[in-house]
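For reference, the structure discussed in these notes is given below.
In this view, the complex is presented without one of its protein chains, the others remaining in place.
== chain A ==
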Amino acid sequence: MALSRLSSRSNTFLKPAITALPSSIRRHVSTDSSPITIETAVPFTSHLCESPSRSVETSSEEILAFFRDMARMRRMEIAADSLYKAKLIRGFCHLYDGQEALAVGMEAAITKKDAIITSYRDHCTFIGRGGKLVDAFSELMGRKTGCSHGKGGSMHFYKKDASFYGGHGIVGAQIPLGCGLAFAQKYNKDEAVTFALYGDGAANQGQLFEALNISALWDLPAILVCENNHYGMGTATWRSAKSPAYFKRGDYVPGLKVDGMDALAVKQACKFAKEHALKNGPIILEMDTYRYHGHSMSDPGSTYRTRDEISGVRQVRDPIERVRKLLLSHDIATEKELKDMEKEIRKEVDDAVAQAKESPVPDASELFTNMYVKDCGVESFGADRKELKVTLP
């Protein structure tokens, strides 16, 4: 989807650049999907399996799409931050900025038939699965037009047609669910896999190990992805885990440690993992990543880590900057083009926010809908059991 938009847009801003450089050997981005091979900066580390190659096959089209998608996600999260501070988003809001490479890299390696299930830090995963910005903002603000019809909020984004099984508030609860999805995929011979994402905090939950055992026992095509951003709320990994090598914690389940700030490395790892899971059963991917915001909007994020650390990571490992450098060094786009793209994205996000702000709050009767299957006839009582009684729709 992003790629087709690219071909119609890039023509307009590339033309002036090309006429300005008559003897340019620049390639036309819009039509260029010829393969480029990029080496990942950091090698993969593996446990009980072979590492995939560090040379990632990609194309200028794809790298530009990474840039565009990550910039969009980043812009969305920043906009959500402002909306939260303006009290238009209420409740708990967990932002993903810094971790965008994971969402885009994963999407590049899989199809919409592969399922993704994740934790509450799900806004960007939703966008990666093809979710619209306006649906995301509407849901965040609790409006009827949101992806979960305003009933889920920040932590519960879902997209059935893209096999995105959502956003879960309870830490670690999504892991056994993910393994169940994988079982169904294997049973139905879908040739698809499930990516169950969880954090370094959730890695200490008992249910992870229960799910791992079951997946390994029955050779399920489940890929468990640990998004290791090094802090579980306010507790650093070295203080909560005896073994912070999360990719090895599967013991009898193979694992791979990946630089989660490098979209290409993520893509390579996910591709490798999908092939592995379809043939051999579960595999763990540990994505070494980082979140710039605190755990949620209620957490300043600086009481348990230094500001120097945060800005340090931003300077050296930022996923968007990395892709920007790639685009510039491979002559795929100029600084100005990228800046223009970012400006467009900013406008896109602002428009989506404005549109979402216009949408209505769900009707009060929605309080009672979808608890049970429709027309189940269950009675629900209000404050006064005698008068306020409704049969659930």
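Operating definition for what follows: a contact is a pair of C-beta atoms (placed from the backbone, for glycine too) under 8 Å apart; a residue touches a chain by one contact, two chains touch by 3 or more; residues count from 1.
Simple rule for what comes next: contacts and distances are computed from a predicted model.
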Chain left out of the displayed complex - its UniProt protein name, from "3-methyl-2-oxobutanoate dehydrogenase (2-methylpropanoyl-transferring)", "Glutamate--cysteine ligase", "Acyl carrier protein" or "Serine/threonine kinase 19": "3-methyl-2-oxobutanoate dehydrogenase (2-methylpropanoyl-transferring)"
Absent-chain contact - pick from A:S59, A:N213 or A:T235: A:T235
Sole residue of A:G128, A:G153, A:P254 or A:G281 that reaches the chain not shown, by the stated touch rule: A:G153
On chain A, residues whose C-beta touches the chain left out of the figure: 90-92, 142, 150-153, 155-156, 169-172, 201-202, 204-207, 232-235, 239-241, 298-299, 303-304, 361-362, 364, 366-368, 371, 380-385
